[in-house]
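Just one protein chain is left out here, and the rest sit where they should.
Right, chain A next:
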């Protein structure tokens, strides 16, 4: 079987045993990228020579007997929002076009140290604001299942790259669903770790209290291996949790839900959900029951207020986080012709450098934080956030995990929601509560919707620092479904 069809775990074993070299693995993926990128457009930056140089260095380290992790020599694609010292980092924004960071993000650095080879930087909605990658300043990424549809977002380049076999693994960030929703609509596994479980250092901030780095993979075990490789306390990020990483790899190898209590979120079902999505979701719940789990319905009424609260908190933080893009020290500079003041150059640069969705959110956030409106908007949203956290806590007293559809619909056609922000925002309806509460949540593929033949994802939500439960339940679902399907769901995808 071709190297690009292998799992990350298999590739790691093959490289470690000397069966293949990291260079051979990288070359196979670079070739695949050359072949399908014109159709998929998952990458913003590819640099064959830099990648091969990294692969050669990994091979040399292994030959020298250096003990590297289980993913040494495995290629990875990074969402272009993590800084990389040998590749540009743009956040898919014109304002950072060509910017070369002088430092690695903690996630990048840890994976580099573990011997993973960077294939390139993947596309996203500008500054991670969106659910389709249509907000990228550098063109939309296409869904490998149907090139006329979106790959989800904001980490759509990362989901498409993995689904199109361009990369066995990729990183993403999840602020309101930006890992889980793209994983769901491309038929792969995506995990949002507990907030603070993975470092934000070197992750270009969208909404600091919500942004969470996480893994994409084609199966649950690969996701766990990647999760483990970059997670854990980072003194460079004050919000990073100083606690051991939950034993996610062990959990991914324990596909057993017998006796587990699984809560079905009552509010995330019914009207507004695509019938094919609901059908696969209900089957997945029945499957879990058949595997020995105890399924109960749990009501979390405040989850329906999560979306509006999110659209106050996230824009508020972003309006402040993005203030640093002012043409003074790096990035785009517009109108500096010697006659204009610094203030004018800042304004012209920001007007030219940010796209419409980014501007919309900066304006929303600026307004929500304004004197006289703070209590009614930002302050109120923070109260809602507290209520949602409490509702999660109460639910997790009754059950071990909560489940819901990851997103109400399958991948939507490119352009369908581009001019309708509210419709776009609804894609994150089910994923946002876990961002507000900071708990762990995963999306695993559970089949194809009957009406369009596109992938459907199941969301598994676990308490803070109980990320392992997502992997355990995800692995059980995956094992049962793959034995039913005779292989991974992705084998149903077009070959491109």
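Note that in this section contacts are C-beta pairs under 8 Å (C-beta built on N, C-alpha and C of every residue); 3 or more make two chains touch, one makes a residue touch a chain; residues count from 1.
In this text, contacts and distances are computed from a predicted model.
Note on the omitted subunit: UniProt lists it as "Aspartyl/glutamyl-tRNA(Asn/Gln) amidotransferase subunit B", one of the names in "P3 N-terminal domain-containing protein", "BMP family ABC transporter substrate-binding protein", "Aspartyl/glutamyl-tRNA(Asn/Gln) amidotransferase subunit B" or "L-lactate dehydrogenase complex protein LldE". Note that of A:59, A:326, A:428 or A:478, the residue touching the chain absent from this view is A:326.
Within the complete assembly, A:317 is the residue of A:59, A:228, A:317 or A:428 that touches the hidden chain. Where chain A meets the omitted chain, the residues involved are 82-83, 89, 91, 96, 99, 101-103, 105, 200-205, 207-209, 235-239, 316-317, 319-320, 323-326, 328-330, 341-343, 346, 366, 369-371, 374, 378.
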